[in-house]
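Here the complex is missing one protein chain, while the rest keep their positions.
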């Protein structure tokens, strides 16, 4: 932590700050410039609230020098983390595609989707069983039945399963049925849930909150990791800005930013950020071009009849074209979309 | 719902939209202008996803005409709702002040605070027992012990109690110990929690999420109300914007906006929005001037030693001065801060 | 400037940074902690682009220690600046009210407004002659005729005049006709205009840009001051956020923030921020309560027929009530709205 004193700060004020810092157990280095003094405090713990110093008399600014997270930081490991789930490697050279409907609606719907996306290169089947809906009057998902349908459809086509958990009470059931557990944007700071996920034996797919900074997002990853689970996959899905012509603003810059701050894999979900089908495809291409480790995309056999988020779900043909385009884009940056596990889908 | 067709939309496209609307059970009125046709759909349910029509060929724009909420809407009742808790009326002429520390830390701390704020006109004691902290390494609250200390301190001084609940598993315990239950900004869209609060026999104090629009905030109130609990108090506490010189941007315009859209009482918490003590007082005054039904303010007997949020907690003297100032400001707009229940604090 | 090195930065990287800093003419103090080194650079000029150091190998973070502005900084003078214009003091104990229509439309309109607002305590008459309009098809103002009408109406009632200048080519004409020159939000970073205003012999009323941070706003004040004009009045008028239920979000926190960073007076214009008449009055009250040095409010004798911004202009009665309310609110914080120059309006 670096404490910058006001240019007019008196000696008594400077000494009060030093004493306070020592009281918190920090070593203090003082440099006295022509105009103002600067204090370097060494040994600051990540959770220290720097405002405690900022409010003292004579203090101009306080800067945190260390990140507030440890396990999520790039300096925690030597290189990028890869996560092996079944025979899929997340965070490696291969761009991993997770696809499926917003909600599981029926066995036919999820089976048809699984068959199609598997044959076009997706390796993970997504689908909602417990749905967070901003209206109490909307379809809330099929629950346990949905989980079973999702698992069956995935197994039939050699796909992994990802689904969202919304509350601690559903966690065991969701863990039993899925390979990767999704935390939705609205739960990114549901701390009791994050703590429990720290004990779960599944990788956690952590969507960025609508108004979360990259540092806050990494702090939520830290919650999961500090409670015992090192397998966190981050997913950008759009932030809230003043622009209303899209549902949210997909922040693709977050991909290289996360890569410079953390060793964790980072995905992009263009469906929720953009909200309208015909804009999902270009943004999905851009996500691969910017360097995302994977995509999560909503696909539905009949989007016009979908019970939720139909307008942002791709038609099968669109998904096929998208896969063709990103195959080339991935190559342009030294990656691939081909998966080495084709044998599995026998 | 109003559907505006493209100026170049063909008759077949218009008819396809009408057919689709009829299929959803809506009556459709068509007006054909010189340049474009406009369709009015009657009978649209609040949860209808208007994007289902927006993605159709030839459609230019779709506007929702009815609000997506019913119980939270101003048109649901004749006038503003008042909520009686003990002998305190919330939403009436009196500006209600809820004050206390961020976290309950000890019997002495909470007792001293209760004594001071009660003697200066507060009627509700606030204090955190289960704390949502963005770092897994920060103080997480005293839990059940904290709840008991809070209740005891409040009872000793004739105050009501408000505290936050973070998860469904704690709900019974919190209900037993408090008069009003707070939902924090990060849980504003924790739908499983909102549903359970719909069954709780306590008023719910619903903080606005950092990136929630007023309509989304009212939808969360609707969740609670639709599940059976009509007693919701809204609280503005700052939204996330590009400006970083304050922790968040306190959106005081939200007070008159909520009053025009809903019958529910609306409070302001300036402490979290501003984040630095010496700016809390002016914003608290402004909140009363803009017409808030009450304030929630953090006060601590020794903010410099507080275990959480000390830098934004007021010193006792500051709280006393604030109460003196808002007494006058309330009068300027035909309200009062004096409470009629002084006898209670015997 | 403080440069924080990566925890893994090598000695060669640290020395390269020191050499670079020396090359820019800075003195460097080095502190070597357990985990990382921190470099303090003394003598950094305000315009130095800190990213020049941030992109070097081994650098983790760079913090600017001095503000990028000098004349606008609170440390430039001993106390708050007051500006005398005619017999009106801006920035003193008295809350100054500037009122009038969005656009000057006719002699009758501006004369009626001047008479009314003068008799209710306003001391400055506002009105647009050259109008910035986001549509090329909207009313663009009466130009020179408008300026003359504005001056005449103000003189007849002992009021000062404020109007907006949009381009350098109009500056002489506007200076000749007005007492205070307004720079609109969209021109806050029109640097050629700010430079010329630095040479103008009139105080400059500088509205905050819709997406300007407080520091950027103060930098624009610095432009005017660095070019020779020390008389700058700041005016908050709403920032752009995700919330659309008001036209902009009035950032009242900016008032105490500016007061802690600068010695310049700060006003609030609630009309543009809120955009709807019945919400202007409560926000105007809040602006006085938060400590603004004055208000700018749109008032029109017949808002329903106004050629611009009618929906946000107050009716005369509303303005009168507002003045009554803020008189009391000003007293609550030790200020007054009464002006000592009543004799002038003979």
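Each chain gets a letter, A, B and C, in the order it is written, and its residues are counted from 1.
Everything that follows uses one rule, which is that a contact is a pair of C-beta atoms (placed from the backbone, for glycine too) under 8 Å apart; a residue touches a chain by one contact, two chains touch by 3 or more.
Predicted model only: the values in this text are computed from it and were never measured.
Undergrad: Could you tell me which displayed chains border the chain that was left out of the figure?
TA: A, B, C
Undergrad: Of C:107, C:152 or C:216, which sits in contact with the chain we cannot see?
TA: Once the missing chain is taken into account, the touching residue is C:216.
Undergrad: Give the residue, chosen from B:106, B:244 or B:336, that touches the chain omitted from the document.
TA: Hidden-chain contact among the options goes to B:244.
Undergrad: With the missing chain put back, one of C:43, C:143 or C:311 would touch it. Which one?
TA: C:311
Undergrad: Pick out the residues on chain A that sit against the missing chain.
TA: Against the left-out chain, chain A lists 211, 213-215, 239, 241-246, 249-257, 260-261, 273-274, 278-279, 282-283, 285-291, 325-326, 328-329, 331-333.
Undergrad: When the complex is taken as a whole, what residues of chain C touch the one chain not shown?
TA: 45-47, 49, 51-52, 54-55, 68, 132-138, 166-169, 186-187, 189-193, 195, 209-211, 216, 219-220, 222-223, 226-227, 240, 275-278, 304, 308-312
Undergrad: If you put the missing chain back, which residues of chain B would it touch?
TA: Residues 2, 4, 6-8, 27, 29, 31, 33-36, 38, 40, 42-43, 60-61, 63, 65-66, 75, 240-242, 244 of chain B touch the chain that is not shown.
Going forward, only the chains that are shown with their structure count from here on.
Undergrad: Taking all residue numbers used at the chain B/chain C interface, answer same if over half belong to both copies and different if under half do.
TA: Over half shared, hence same.
Undergrad: When the centre of a chain is set as the mean of its C-alpha atoms, what distance in Å lies between chain A and chain B?
TA: From the centre of chain A to the centre of chain B is 27 Å.
Undergrad: For chain B, which residues are shared contacts with two or more other chains?
TA: In chain B, residues 211, 278 touch at least two other chains, as defined above.
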